[in-house]
Structure formats: C-alpha cells, structure tokens
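Moving on to chain A:
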Amino acid sequence: MSPIDQVLELLRGQGAFHEPFEQIAGGDCVVSLEPSRLLPAIRRMLEAYPELHLSAMTARHDASGLVVLYHLWLGWGLSLRVVVPNETVELPSLLDDMPAADWYEREAYELYGIRFSGRQELSPLLTSQSLGGRPPMGPNRGGGG
Partner candidate 1 sequence: MHVLQALGEMLIFPGALYGLIISMLLAWLDRKLVAVMQGRVGPPIYQPLADTIKLFAKEDLDTEGVNPTLAGLLPVVALACTMTAALLVPVGNHAVISFQGDLVIALFLLSLPTLALFMAGWIVPSVYNVVGGNRTLLQYFAYEVPLLLGLAAPAAFSQSWRITDLMARQAGYRWFVLGMPLGFLVSSMGLIGKLERVPLDAPHAKAEVGAGPLTEYSGRKLAFWRLTSWLQTVVGINLMIAVYLGGADRMWRYWGLGTYLLKMLAYLGGLALVQVLYARYRVDQVSRISWRVLVPLGLLQLLVTVWLGA
Partner candidate 2 sequence: MLDRVVRWARKRSPWLLHYNSGGCNGCDIELLDLLTPRYDAEQLGILKEASPRHADLLICTGPVTLKSREPLLRIYAQMPEPKWVVALGSCACSGSVFRDCYHVMGGIDRLLPVARYIPGCPCRPEATAAALKDLLESL
C-alpha cells in the first residue's frame, strides 16, 4: 500500500473525509476535509506518524470562500485543504495539538482575518498597529498597490 493510501485509510477510519486525494504540482498530495473534521484528522495522524510536523499554513481566496491549506510533512508532503465560506471565516485552532500552529494562526488572522475558535483575540504578529487592524490580504483589503 502506498503512503498516501495508508493516510487515506487512516482518515476513512475516522470518517473524516469523503473526497479522493489529488496530486498537485511539485509533488504534494492534497486531501480536502470538512472544517469540523480537521481536528480529529490531525489527532489521528499525530498518533500514527510521530515524525509529522506542520510546515506551513496557507490561506487564499476562492470563489467558494476562504481556502486554508495545512502543509504537513510526514516523510513526504501532504496538504490538508479546508474551505470556509466567507461569512463564517472561523476554523478550529490546532494550537493544543500542534504548538507549531501558533504563529501561523496569528498570521492568518492578521493577514486574512480568519478567526480560530478556542483562541482569544489574537494580537498582530507582523504588522504595525498603524495599519488600523484591517487584514491587508483579506477579501475587502484596503487600497494602495
């Protein structure tokens, strides 16, 4: 069984996802998840893969809303994709299970305005107070080049 099939098997056991994976350019596999399934899936994988680490978190806009990708490394690259509609913009926080998520979540809140349940008001990580707290990369970002 190939590594990705093992992960899919693991996630299926959790009932965590329904879609097949896709292979994207550069070699990472992408698996789409429901936002509510994110935490159980991460917990299950942390148990199965002790060497797993969170490489990065990417947020971006899409027609369907905000797309957040969790780039993981478990000896090979795996990205979990979660889509949140523009109205809610809230995701479960991974901080308790993955301390590494700390600053990535702060950055996503700061630049995209994504809120994370279970974390109180996040202070800006990168930007100055003088920006006025408006997420510079959010959907309704301010003017200027």
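Definition applied: a contact is a pair of C-beta atoms (placed from the backbone, for glycine too) under 8 Å apart; a residue touches a chain by one contact, two chains touch by 3 or more; residues count from 1.
Selection criteria: all candidates are chains of the complex that A comes from, given by their letters.
Computed from a predicted model, the values in this text were never measured in an experiment.
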For chain A, as assembled in this complex, the candidate in touch from 1 or 2: 2
List of chain A residues in touch with candidate 2 within their complex: 126-128, 130-131, 136, 142, 144-145
